[in-house]
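See below for the structure under consideration.
All protein chains of the complex are present and in place, except for one that has been dropped.
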Amino acid sequence: FLEDVKCQARSELQASDSRYQAQRRISQLLQTELLQLYSRVEMEAPARTLCSSPPGGRA
Amino acid sequence: FLEDVKCQARSELQASDSRYQAQRRISQLLQTELLQLYSRVEMEAPARTLCSSPPGGRA
Partner (left out) sequence: MADDPQRNFRSAYYEKVGFRGVEEKKSLEILLKDNPLDLEKLSTFSQRFPLPSMYRIHVWKVLLGILPPHSDSHALVGGYRKEQYQDILEALEVMRYINSSTPSTHIYLRMFQLESQILPRCSETSAPDEENEDFLSVSRAMEEIVDDPVDCYWLIKCFVNQFHTKFGDSIPHLPKSLEHYLSQEEPRLLNHLKNSGALAQLPYSLWFRRCFAGCLPESSLQRVWDKVISGSCKILVFVSGDPAQLQDHLDGHQPAGRHRQVSVQ
């Protein structure tokens, strides 16, 4: 019976963890995407007034 | 003793949940940031060659 309770807890924890892992992958992707977009914006910035707003700043 | 096991399971699940929630907040912030960056890039795009590459496209 004790094994049973442990087993149930384990499967709940696994499901919760899988949700966390997905969220972690999502933020990694978002970070990559942001970095690439920033570097693109900055490469093009010197020619423009854009450089007056710091990277990471609001639009 | 059984109560003990259940209690431990509950706190593990709570820990997993709060890790998930934290990661979710991070993703949401990053998403907001990304959306703002996209709209900034696109506002500036019409005047530039930049518009030849699709939004979300190459760095």
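In this document, chain identifiers A and B correspond to the written order of the chains, with residue numbering beginning at 1 in each.
To be clear about the criterion, a contact is a pair of C-beta atoms (placed from the backbone, for glycine too) under 8 Å apart; a residue touches a chain by one contact, two chains touch by 3 or more.
Keep in mind that this is a model prediction, so the values were computed, not measured.
Counting the whole complex, the residues of chain A in touch with the unshown chain are 4, 7-8, 11-12, 15-16, 18-19, 22-23, 25-26, 29-30, 33. The set of chain B residues touching the chain not shown comprises 24, 27, 31, 34-35, 38, 53-58.
The definition used in the following text is that only the chains that are shown with their structure count from here on.
With centres set at the average Cα position, the gap from chain A to chain B is 4 Å. Those residues of chain A lying in contact with chain B across their complex are 1-2, 5-6, 9, 12-13, 16-17, 19-20, 23-24, 26-27, 30-31, 33-34, 36-41, 44, 48, 50, 56, 58-59.
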